[in-house]
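Everything below concerns the one structure shown next.
All protein chains but one are shown at their positions in the complex.
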Amino acid sequence: MPVNIKQLAQEFEKKEIGITQGHRLCPGCGAPITVKFVLMIAKHLGYEPIVGLATGCLEVSTTVFPYTAWSVPYIHNAFENVAATMSGVETAYRALKAKGRIPEGKRYAFIAFAGDGGTYDIGLQALSGMLERGHKVLYVLYDNEGYMNTGNQRSGATPPGSDTTTAPVGKKLPGKIQLKKNIVEIVAAHENVYAATAVLSEPLDFFAKVEKALNFDGPSFLAVFSPCVRFWRVNEDQTVEISKLAVETKYWPLYEVERGVYRVTRKPRQFRPVEEFVKAQGRFRRLLERPDAKEIVQELQEYVDRRWERLLALEEATKDKPIR
Amino acid sequence: MQKVLEKVAITGAEAVAYAMKQIEPDVVAAYPITPQTPIVEYFAKYVADGVVKTEMIPVESEHSAMSALVGAAAAGARAMTATSANGLALMHEIVYIAASYRLPIVMPVVNRALSGPLNIHCDHSDVMAERDSGWIQLFAESNQEAYDLTILAVRLAEHEAVRLPVMVNLDGFILSHGVEPVELYPDELVKKFVGEPKPYYPLLDTDHPVTWGPIDLYDYYFEHKRQQVEAMENVKKVFPEIAKEFEEMFGRRYNFVEEYKLDDADHVMIALGSTNSTIKYVVDELREEGYKVGALKIWMFRPFPKETLQRLLNGRKTVVVLDRALSFGAEAPLYEAVKSALYEVAARPLLGSYVYGLGGRDVKPEHIRKAFEDAIRGNLIADEQRYLGLRE
Partner (left out) sequence: MPLKSWKEIPIGGVIVTPGSAREYKTGTWRVMRPILHKEKCIDCMFCWLYCPDQAIVQENAVMKGFNYDYCKGCGLCAKVCPKQAIEMRPETEFVGEEG
């Protein structure tokens, strides 16, 4: 059911989206836009969202007692366990439905939102468990590439060369040394799942993936590139532009994996060098001042190039061959 | 109606699993750990055979077990799990959250020593590390009590003046794997007693969307905690009511403590769990020999029955407390609690602290006897922590 933006605007002129005004996220933050997109599509498709959050920017800024910026049922438990918590909620639904305690015709969408901290690192175990057990939960990762709520500490999602407080660019070390963990591959390795990347600058692609994920008969995962205007040191109004640049430089390729079948959903005609992505953000400024900056950026360029080639090859190799 | 279904010889694990079967919670999320494992295994068989309609989540760790239950209970389901030792330690973070969210989760804990070194046998270090968590904590002396208290705990947890999760403690291996006679009640009676769960602001009620688990700044956290204090106080009023109902339905009487030959006892021994059986045996022996001794068994450790202890122990000659756990750098947990409760009584008894049974070290009648003999001879030093069965 492809939907266009004007239709959505008409639908949600008066209807509650599920997240409200009054939250305390930074001006220009990518996270509330991510939530808006997901909840609008869920509601548009006739689902009633039940939302779970991991501790982080989104959670803390939307639920300062006694204020809540949520108008859908919401639960936050701890940092590392949103996947386990939503496994419990979804199971409770199935148990109560079997006992006849859920009204007929109710279609819930169980949606977890977590940052990269609560997903790549401390939350990985719970996520893996949820995927393995096959709970019908959509897990949305808003990836701002660091523990941003606590002031920019590095995570497994932080790109190499980025300046964070726990892996700063100093006289000796060039910021984060390790590559960014490939979370979508980790999720896809659970095989009987739907996993995809998405960006805010491609709303129709985003919406299509949310729909696919919600209708998927099993666990689904959406990795959204979610700029942090504060700690990536970009202007507040750059959120959508940086997202676009990420896709064009192959830094954030747009693809999906459905039961092992790879599909690249956006193939830009013209690519740009990843150096443009790096130069556009203040979090790489210190890196660029170093003598080895060129090498590090070159390494990153090779990585994104090879990863792109690999994706295209996987698309070819797995075409029409789902694992189940 | 017949109160008893049948008398069987079963292990504590099977008894607890049978109670869970009869309660038939909506969701069970459990991770195996010795010696709790048979509970999960028995229950999994009930689920696999369709004997219960419970949805069982085979979580990937205890931390996720309690996390899933928080989600399930907040959604409006009746939720249970079971664990031991390091499993309990691993879910520690979420144990506090479950109590703070006032979720009526019932969890049998098969008491086992906390590592390290690794030890799979009975002691109370696991539950003592959760003293401050805000959970109600009950202790079973026998498999019968483990069965009974698991059923009773559901009503206690879900009472609207309480709404706190409950740990039902049973000694690892001694009770969990030891075979004892247990009288089982008919399914209909158990179901009648536990009734239907009354969810509080369930997540699945999309007509009334609520937010569970906000962030509290310094302007509200204190008030939320004060509410938990009130709930614990309410337990002291609610528990006797529920225990009375339990007695009327099933014929067994529970209370904050059990008084064993206490009336004219000069010397009282206090302990938690299965060791009370050995203590009662020695009390009987010593009574035969003419000594006025008795046992005070604590069923409810949290909330701590301070007033009951003050009333029963005022004026006694001696009180000896046996702890199956240590608190390094301070007095043993049960001893400390008893001592501080007795601070205000008019006629304070002489007190003695004995630590025993750590890591499954066997406690024998001669050990109990030695502690009583110290008491009878007045050979007690309140500040001295003594050990039973330790090779010095």
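Annotations
For reference, chains read A and B in written order, and residue numbers begin at 1 within each chain.
Assume contacts are C-beta pairs under 8 Å (C-beta built on N, C-alpha and C of every residue); 3 or more make two chains touch, one makes a residue touch a chain.
Everything numeric here is computed off the predicted structure, so don't read it as measured data.
When the missing chain is restored to the complex, the residue among B:His224, B:Lys261, B:Arg287 or B:Lys370 that touches it is B:His224. Residue A:Pro203 is the one among A:Pro203, A:Pro219 or A:Pro253 that touches the chain not shown. On the side of subunit A, touch with the chain left out of the figure occurs at residues 5-10, 13, 16-17, 19-25, 27-33, 36, 62-72, 200, 203, 229, 235-241. Listed by residue number, the positions of subunit B touching the unshown chain are 100-103, 163, 200-201, 208-214, 216, 219-220, 222-224, 226-227, 230-231.
To be clear about the criterion, only the chains that are shown with their structure count from here on.
In this assembly, the C-alpha centroid of subunit A lies 43 Å from the C-alpha centroid of subunit B.
Touching subunit B in their complex are the following residues of subunit A: 48, 50, 52, 59-60, 63-66, 68, 70-78, 80-81, 84-89, 91-96, 98-99, 102, 106, 108, 125-126, 128-129, 132-133. Subunit B makes touch with subunit A in their complex at residues 26-27, 29, 53-55, 57-61, 63-65, 67-77, 79, 93-94, 97, 203-206, 209-217, 220.
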